[in-house]
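After this line comes subunit A, so read on.
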Amino acid sequence: MPDLATTEGSDIAVVRWLVGVGETVQRGQALLEVETDKATMEVESVASGVLKAIHAAPKEKVAVGAHIATVEVAQ
Partner candidate 1 sequence: MTRHDDSEFALGLLERMIRIREFEEGVRFLFLEGSMPGTIHQCQGQEATAVGVCAALRPDDFITATFRGHGQALAKGLSEQQLLDELFGATTGCCKGKGGSMHVGDMSKGMVPGIAIVGGGIPLAAGMALAFRMQKSSQVVACFFGDGAVAEGAFHEGLNMAAIWRLPVVFACENNLYGASTRIDLVMRNPRISDRAAAYGFAGETVDGNDVLAVHAAAQRAVAKCRAGEGPVLLELLTYRRTGHSRRDPCAYQPAAERKEWAACDPIERLAARLKERGAIDEAGIAAMRARIVQQFEAAVARAKAAPRPTPQDLEADVFAPAVAP
Partner candidate 2 sequence: MKRQGIAEALREAIAEEMQRDARVFCIGEDIGVPGGWGGAFTVTLGLEKLFPDRIINTPIAELGFFGVATGAAMMGMRPIADVQYGDFLFLASDQIINNAAKLRYMSGGQIKVPLVMRAPVGATGRGSQHAQNMERTFTGVPGLKVVAPSNAYDAKGLLKAAVRDDNPVMIFEHKLLYGSKGARAEPGAVDATSEIPDADYVVPLDRAAVRREGGRATILAWLLMAHFAMQAAQRLAEEGIEAEVIDVRSLAPLDWATLGASAAKTGRVLIVEEGPRTGGVGAEIAAGLVERLPGLRIARLASPDIPVPFTPELENAYRPDATRIAAAVRRLLAGEPGACR
């Protein structure tokens, strides 16, 4: 979870996943929607590959730096 909240240290809520597990995703493609204390925004994937697993459910509040998704990068 990237550091997107205005209030330092506040958790960020996952709104919904925009890519399904097993689907391919490109670097820069919107991966999920989150809600911070300031706004709702999309978070892009930092890697291209297959979305292997997600580790945070919609409505779940997550700390900055928490591991929320795993993308398997093609070699």
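Basis for inclusion: all candidates are chains of the complex that A comes from, given by their letters.
Everything that follows uses one rule, which is that a contact is a pair of C-beta atoms (placed from the backbone, for glycine too) under 8 Å apart; a residue touches a chain by one contact, two chains touch by 3 or more; residues count from 1.
Since the structure is predicted, the reported quantities are computational estimates derived from the model, not experimental observations.
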What candidate from 1 or 2 touches subunit A in the complex under consideration?
1
Going by the contact rule at the top, pick out the subunit A residues touching candidate 1 in the complex.
1-6, 27-28, 36, 38-44, 46, 64-65
